[in-house]
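Some chains have been omitted; the remaining ones sit where they do in the full complex.
In this document, chain identifiers A and B correspond to the written order of the chains, with residue numbering beginning at 1 in each.
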Amino acid sequence: MSYPEPLDSIIHPRHSGIATFMRLPYITDLKELDVAILGIPFDGSSSYRPGSRMAPREIRVMSVAVRPYNIALQVNPYKKHRIADYGDLVTDPFSIEETFKMIESGIDKLMEANVIPVAVGGDHGISYPILRSIAKKHGPLALIHVDAHPDTDDTQHGHKLTHGTPFRRAIEDNLIIPSKVIQIGIRGTAFYEDDLAYGEQLGFRVISAEEFMAMKIEDFKAAVHQIVGKTKTYLSFDIDGLDPSAAPGTVCPELGGLTSLHALQLIRSLLGLKLVGADIVCVSPLLDSTSRITSITAAQLIFEMLCVI
Amino acid sequence: MSYPEPLDSIIHPRHSGIATFMRLPYITDLKELDVAILGIPFDGSSSYRPGSRMAPREIRVMSVAVRPYNIALQVNPYKKHRIADYGDLVTDPFSIEETFKMIESGIDKLMEANVIPVAVGGDHGISYPILRSIAKKHGPLALIHVDAHPDTDDTQHGHKLTHGTPFRRAIEDNLIIPSKVIQIGIRGTAFYEDDLAYGEQLGFRVISAEEFMAMKIEDFKAAVHQIVGKTKTYLSFDIDGLDPSAAPGTVCPELGGLTSLHALQLIRSLLGLKLVGADIVCVSPLLDSTSRITSITAAQLIFEMLCVI
């Protein structure tokens, strides 16, 4: 059993070569993999400022800067798991419904092969079909959800399947366990007074950004492990969980968000959970800084996810 | 009968005030209007690089620089017609079908009130429902279509209603008269050898960008007037008819396009036609230059359209 290795940047300059996630080989034979990083370049379920469809390609480009060894966690994830770039799922830019079917059946193949997906969106709508597929295999899941917004709307513009509704749909379909949902980073403004009520009434643990940043990370870690325990867990990371200064390249940056250090600490504190899948969503390269720090950030956070799986 | 006037930039600096098209008043009572400039901020029927949904707002902002008197044509259009900013049509960012119905019924109201629409997209998909509404009132139309691409595909990704199909749909619905269709600016690459065959077989007059730029504008004008004559005519202007240097802010710029002078001359040569509607589409502000020249260009071309109606 061989472990795919990233291209060696000491031989191949980082500005060279065809861009894949983390410079890993592009492998589509699932038998060779334990974890697949895959793109889902679809933002049709997002309103307002567009562009997260461009994110997988851009994050691939910027991920060349991520080296293989995690100093903080003292681990090289590519030596623990067989990880590669699985390419992008096929999507239909003109239909949410068709695309969500494509996503679900695309993830089904990973489930059949016992491969853990790390999905790179795309907008937050994609989490719902991913959860449908994973829960088919693993049953209802715990959820760690980092985001500025709860994404538990019932509908948007009359539609059930949008970037604002994935976790209400997941609750309705019994894909996630309400008492094992932790939302971190919630803040800002809401359309209605009761926007947060849905989750709170179901027993979500909602940790606002301000609250999270005032906690000791050890306390956060203890709380998460206490709530989630050994339940199979999905991690969904909306880049707008971070502050606009750290992640400007997103649809709707909200003041008072996490710093990049908070984001690192947050993911690292998940070490030991039974992660069965993860995504990172809502990176909008067209809105990113000249230096593309939002894509750099997303690439690094994907790497941290690989290290805690 | 009063004529709406743009805000006087000699009193109100151009960087001041709430941005409307051409600094005209925002009027929704159609009885007060002959021509309505309206936004259709929808790019859900567009694939690849997104963003034309942001165009109406951005073009409003940049249109403050357009003064009321056209030196070349020696006309102030606001003294000839009652023109105002009619606001944006409501759209559904998650559904092409719903949005096209909203567009058609939105334009129906103008048709009932005998108001000529000058629509600011959005992507090229919007031309089809506009044509449906106008042709209901006026019967099949002549079409002046400026574009890098013929937009006569049958389907894209299996869908009938996209930014690549509006004029095939219009032909099928008998909204436009094939022998009175003139396409200008066509160039670049095609998916298949016969991409242009559809229109040619139906008798479209296809003038490539290279051919147009080599013609004398008088000859072009004569040809257009000879083909179209007194038939009621729709003008659909895709900003990618221009060269990337002149209009970078668009989904898919194609080399070898029109200069801004060509675009001005082209529209001015339409003076005397019976224009019953017009649109400008595919401006993508997120891809525009720092100086926003694509939005400036669109604003100026809208003004030229107003001058030849």
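Quick note on the criterion: contacts are C-beta pairs under 8 Å (C-beta built on N, C-alpha and C of every residue); 3 or more make two chains touch, one makes a residue touch a chain.
Treat the numbers as computed from the prediction; the structure is a model and nothing was measured.
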Overall copies of the shared sequence [whole complex; 2 in view]: 6
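Quick note on the criterion: only the chains that are shown with their structure count from here on.
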For subunit A paired with subunit B, centre-to-centre distance based on mean C-alpha positions, whole Å: 40
Complex contacts: residues of subunit A adjacent to subunit B: 43-45, 47, 49-51, 53-54, 92-96, 156-159, 161-162, 286-287
